[in-house]
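Removed from the display is one protein chain of the complex; every other protein chain stays in position.
Now for subunit A:
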Amino acid sequence: MGVDGIGARALRKEDKRFITGKGRYTDDMVLPRMAYAAFVRSPHAHAKVTGIDASAALAMPGVDAVLTGEQLVGDGIGNLICGWMVHSKDGSPMNMGAWRALEPEIVRHVGQAVAVVIADTQAQARDAADAVIVDYDELPAIVDAVAAMEAGAPQLHPEASNNLIYDWEIGDEAATNAAFEQAAHVTRMDIHNNRLVPNPMEPRAAVADYNDAEEHYTLYTTSQNPHVARLVLSAFYNVAPENKLRVIAPDVGGGFGSKIFIYPEEIVALWASKRVGRPVKWVSDRTEAFLTDAHGRDHKSHAELALDADNKIIGFRVQTVANLGAYMSLFSSSVPTYLYATLLSGQYDIPAIHANVKAVYTNTTPVDAYRGAGRPEATFLVERMMETAAREVGLSPAEFRRKNFVRSFPHQTPVIMCYDAGDYDATLDAALKAIDHDGFPARKAEAASRGKLRGMGLSCYIEACGIAPSAAVGSLGAGVGLWESAEVRVNPVGSIEVLTGSHSHGQGHETTFAQLISERFGLDTDSVNIVHGDTDKVQFGMGTYGSRSGAVGMSAIVKALDKVEAKAKKIAAHLMEAAEGDIQIEGGELKVAGTDKKLSFTEVALAAYTAHNLPEGMEPGLKEGAFYDPTNFTFPAGTYACEVEIDPDTGKTEIVNFVAADDFGKIINPMIVEGQVHGGLTQGIGQALLENAAYDESGQLVTGSYMDYTMPRADDVPSYQLLTTETICPGNPLGMKGCGEAGAIGSPPAVINAITDAINNNDLSMPATPERVWQASRAGLQQAAE
């Protein structure tokens, strides 16, 4: 590929195998004597299991076993857990109900597994699963989180009375209330953040292989963090100790958060493999993905923003009810608390903030982190409030934001976060210029002459990425540390393997990470291999989520590279009889400054391994490892500007222009970053206009297939205009902030602000479907006429 260092738009090394169909995914793994699993799932949202009759299924061709929750519990397999402890404001720990990988007693959402069939082929397993007769006594179901807290609502778990998991708060309530006493203007809104289904292109899958001679398990699975999977499977689910469990996450086709978590199916596959003495494969179909992949968002909030007479924000008050579904998924508790309310200050200098969050059980699919995880919910709330407040006080939304921007750093917000660096005016200026904000009135008038309604909306987002440092998240309740590790292994002939605990499932690590080595040693990226996704190969890792692979994962690589470079220089200095300080690395060679003496990187690597002539006391080899634990979160930020045109006859929204001005700090590969932003923006626009996981009152998922769940398609989105500005992140050696989630975090409010501007009606929920926009625009026209 060439020597592509930091800043190069290198083409992705991994794309050759993806584009030619030669990626190796979990479903591509075929092991000798492998059997297939098919799950028997509840058709009810809430029911008692009164009997399971597997006799007909067991008599069917190819069926090896039908296993139930009773057997699973009997074998000592542990309950699924939530790994982040959140305490209610009264100090009590969160109320977590029991979640079994196969439920023997009470099912709590449609699609929950009660039994599994193991058979010779997938078709046989599925046929037999249909033949397992499960008797249910239906119980009343509840799907709305606010209604679930009311007296008389159906109760899901005995541990959580009124279905309340926690009643948590952040910020200074007294100070915030005092600010509201002084307010010259208060903006109030009820805001719903719609529930989403993650929909990665590759559905989840698992191949479990138990070796009884060594009492050892191998699990191939669709994971964003195989080491965390191994840790949780070992520590909590009693599957096997870590040294008896190897987890491999090979090529993975998208995750968006949904593949962070450990699900019942992987646990059951491992357990069943030992039970039947054969490898067991399970591959989710799309219906199972809709019903069992952790959903995202689903907040109902009331927010109040207090302004002084000069339109400076003096207080922000938020009450949120978060629907966590039927069970607490692995990191679910952290999403509506520490990943959400800590970002409620936005890009603004707000002296007093108070937020109260109630998390609630309902008879729906569990909810957990989905691209952005809490930060999109915060951004939508803050940026809808900012736009609305500006309109109410008669300021331009841009000027109102500018009036309240944070401008000195570090900036301590009232909600834990300490912003390290940023320039919010720079991204706002860049976005306004690129979208020709000044020319908007003329475009609006021209659109009106064609019978169309034009609108402009802004969103000035901030997010906290990296999801670290370990001590900080530990103090907030995280059950794990959130550092990253790397090993740089220089081979005797000078090629390099980088072993990383980050996991690539679409992010392009094999290219971006190799560019770091190219930059440092002047080597071709083709001489570098990135190794990830296998607990037997990579020493340890915390995986990829929260836009952390750059800021945390690559920082660990940099630390290891520092050690490799230092040792290589020592060897070169020794061989060339020069001072170590005079050795410079350039173009793949180690040179003695000011002379023509030089050695190729390969010669130095070979010398390290032949060990014939090393400095006194030096160990042979050229291989170094490092762990990196950041000092703070990183704070990517930017301004998104969206211009829409509405067809008032049908309510159809067309996004005619979308500008994203992002400050991601240092960027390694701009092309890959642009791809990340494109994907994020499209998911955010999907949330704003199209996507919605809708349940009926009985708890059936109404949007359970692509016939009804609207994924964004190419013709739903515009050709994006992307810009970047740069303030260097002081918290890591590369100055990186992260880019993976920004698009999904920042775009929904920009779209809704634009539509509500166009239709002259601020009362509009996501997704802004054509009918909703049509209804709201008719009301808007009426208001304008009155």
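By our rule, contacts are C-beta pairs under 8 Å (C-beta built on N, C-alpha and C of every residue); 3 or more make two chains touch, one makes a residue touch a chain; residues count from 1.
Everything below uses one rule, namely that contacts and distances are computed from a predicted model.
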Undisplayed chain, where the name is taken from the UniProt record, one of "Na(+)/H(+) antiporter subunit D", "Xanthine dehydrogenase family protein subunit M", "Carbohydrate ABC transporter permease" or "Cytochrome c oxidase subunit 1": "Xanthine dehydrogenase family protein subunit M"
From A:162, A:470 or A:710, residue that would touch the chain that is not displayed: A:710
Contacts of subunit A with the absent chain, listed as residue ranges: 123, 126-127, 130, 287, 649-651, 690, 692, 694, 702-703, 705-711, 769-771, 774-775
